[in-house]
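Every protein chain but one is kept in place in this view of the complex.
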Amino acid sequence: MNEFLVRQSNRLPATPEGKELRQRLQPLERQRAQELRDAGILVRLWRVPGTRDSIGLYQAADATALHEALASLPMFPWMEISVEALATHPQEQRPG
Amino acid sequence: MNEFLVRQSNRLPATPEGKELRQRLQPLERQRAQELRDAGILVRLWRVPGTRDSIGLYQAADATALHEALASLPMFPWMEISVEALATHPQEQRPG
Amino acid sequence: MNEFLVRQSNRLPATPEGKELRQRLQPLERQRAQELRDAGILVRLWRVPGTRDSIGLYQAADATALHEALASLPMFPWMEISVEALATHPQEQRPG
Amino acid sequence: MNEFLVRQSNRLPATPEGKELRQRLQPLERQRAQELRDAGILVRLWRVPGTRDSIGLYQAADATALHEALASLPMFPWMEISVEALATHPQEQRPG
Amino acid sequence: MNEFLVRQSNRLPATPEGKELRQRLQPLERQRAQELRDAGILVRLWRVPGTRDSIGLYQAADATALHEALASLPMFPWMEISVEALATHPQEQRPG
Amino acid sequence: MNEFLVRQSNRLPATPEGKELRQRLQPLERQRAQELRDAGILVRLWRVPGTRDSIGLYQAADATALHEALASLPMFPWMEISVEALATHPQEQRPG
Amino acid sequence: MNEFLVRQSNRLPATPEGKELRQRLQPLERQRAQELRDAGILVRLWRVPGTRDSIGLYQAADATALHEALASLPMFPWMEISVEALATHPQEQRPG
Amino acid sequence: MNEFLVRQSNRLPATPEGKELRQRLQPLERQRAQELRDAGILVRLWRVPGTRDSIGLYQAADATALHEALASLPMFPWMEISVEALATHPQEQRPG
Amino acid sequence: MNEFLVRQSNRLPATPEGKELRQRLQPLERQRAQELRDAGILVRLWRVPGTRDSIGLYQAADATALHEALASLPMFPWMEISVEALATHPQEQRPG
Partner (left out) sequence: MNEFLVRQSNRLPATPEGKELRQRLQPLERQRAQELRDAGILVRLWRVPGTRDSIGLYQAADATALHEALASLPMFPWMEISVEALATHPQEQRPG
């Protein structure tokens, strides 16, 4: 299983249309995020303080599966996302 | 208590709508900022010369409390904000 | 409690002295890291693939406590460290 | 299987010692690289023109396996490496 | 023959017009890409996970021929493209 | 009076000589810093967590006076310093 | 007296409205700039070749006074400005 | 005579208006460019592959003359231009 | 034929050894550069003012041939080189 650190910057504009879109999409986004949690793909999610951006710890078979999960989020078209592959640290490798 | 250095870049556009919005929001922004001062959250605020951006010294229990304070500012949706956690310097640590 | 994302770049030189120092310090580093885990300060640690750098999830009362924990690591003098404060994401806030 | 794009910058110094080390390690590096090719881990390798740096296409089960392969290269201690996870492009996804 | 590493960032806006344009252009883009594959110009294409961007391995007689191939892609006007020339690595040079 | 935000990165090497120099200079540095506090030049000093760097709030008649104060610090030759001029924020301007 | 190096990037859009606004504001901008020269605040102004940006040498009691001067320029709302405090060089310090 | 390396990034938007403007301006741009060649100001022009940007070798009495030549190009208002002054290399200095 | 813009930053240290090495290598560097001119590979070379760096216009069959030419320069081991592929500009394309 691969672990990834994912930064998501929310580019929805602060216009009346943007605000309306955010309010419409937010519950759908939460719902889809919950599904990804239940599937063990989304592990942890933090807010970058002072922003609408987030940092997430994700797990997936590979980067293609991760991409499909991220692209399934309703707010994906307005997200600027960067993905960083994480390797297991020697201190956390189970012996044998 | 945590101290944070917070940079706020004002992205309100220099359009007629942006100007009108700025004039409408500014007194509300001042009022909310004063509330944060009274609550001991906003400690100092400086203007970055030549810009509408600011640098602020904030105090909060943690980054989550800081985020909620910043997100409560009326101009938050038009702000690009970066937050830097500050540790107490050895020269300013009270003995014992 | 504050959560922090911490990037640690290892600047020990690839010289014979650097190699000897690394071998001497590594077990001490592991031991101290384990103490920080036991104290609930070091939560997760990943290897940045292709490097000797790491990304860690830490918890501490505040940035000063975090600094003291990081500065207590034997390899601290050879580390280039950047710390990012994390706020709790709305999706992970326990109701009430 | 995961595909990764890997940039390797060679930091061996242009000193007499560095030159001697390069000459001693180069055949070992080639040999190890060939083993990684035979194992299907190293797929393609290009030279960044005007430098001693390279860009490689690697395949591995995950970022941890990739790290172990890269760390096994004799010149690893003198390499500055950055790893980018690649997802399969829709145009190259086999149907079904 | 020259090999190039090409990064393509898709700047089509996430507006209704942008979405409609994407849907209209995508099949044309695929078709043109297939023609470039058949001509041996487009060799491999990967998705940058979490984005609509891609990284491609291209071959062309020179940078001018590469430019003409890239400029022939229907989505070219909305692409931010950077091109990196690749030299053959000594480990992949056919003897003689 | 001018206010400045000053970032000081400590470039003393982590060698035995560097360690010895740090131990010799540190008390002198503290003493000089205290003199600058007493003179109202150094107002606040924070530690950048995870580093030996600091961020300071300074006051001086002008940038030349600030430079002389910073250059008088014993560790100045090993410091990488950047200075940012701060203007008074409208919210902190005393009326009249 | 403080000297400052000020970079001003002109963000007026190259639209018909932007062009009309530029033509209307330019004489007012010149007039205000002349006032700042007469007041000894604006000392020298250069054009960054190939752009509509400028680099200026300004003098002011402090960064707050500089900010007020810059904010008084008619094109201020469309300017991206960065300010750098300058200290007197030892070679230009009048003896005694 | 001064030689300059000039990078020109074309910021004309990929909108219907932008496309129409490009088609109307292109012949005028070519004509003006040819005049600059005939005047010995524009010496060489290359296309940055994969973009609508260019890199040019220009000659002019000084940066002011260069600016006037660049500002005379019809597409100047939509160009992001950076200019780099070039000195004669010792290997190309005519003796005496 | 491919044209390339090549930036060469000279990293020879300003130590007595570095100075001696520079004096020994400079004539060999000039000689080799002249051979590359005679072979039509090195077309033009400029000095970046205020540095020991250079910008060169090179021509080669492909990036591999360019690399071999650059790597044949005596000062290559102390050079930091970046290569940019150039495409022929439409304004300079010979008709037919």
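Letters are used for the chains, namely A, B, C, D, E, F, G, H and I, taken in the order the chains are written, and counting of residues starts over at 1 for each.
The rule we apply is simple: a contact is a pair of C-beta atoms (placed from the backbone, for glycine too) under 8 Å apart; a residue touches a chain by one contact, two chains touch by 3 or more.
Since this is a predicted model, take the numbers as computed values, not measurements.
For the chain left out of this panel, the touching residue among H:Leu42, H:Leu66 or H:Met79 is H:Leu66.
Within the entire complex, the positions of subunit G that touch the omitted partner chain are 3, 5, 30, 33-34, 44-49, 54-55, 57, 84-92. One chain of the complex is left out; on subunit F, the residues touching it are 4, 6, 8, 11, 63-64, 66-67, 70-71, 77-83.
On the side of subunit I, touch with the chain left out of the figure occurs at residues 14, 19, 47-51.
By our rule, only the chains that are shown with their structure count from here on.
In this assembly, the C-alpha centroid of subunit D lies 27 Å from the C-alpha centroid of subunit I. Contact of a single residue of subunit F with at least two other chains is seen at positions 3, 47-49, 84-88.
Touching chain pairs in this entry, ordered by label, are A-B, A-C, A-D, A-E, B-C, B-F, B-G, C-D, C-F, D-E, D-I, E-H, E-I, F-G, G-H, H-I.
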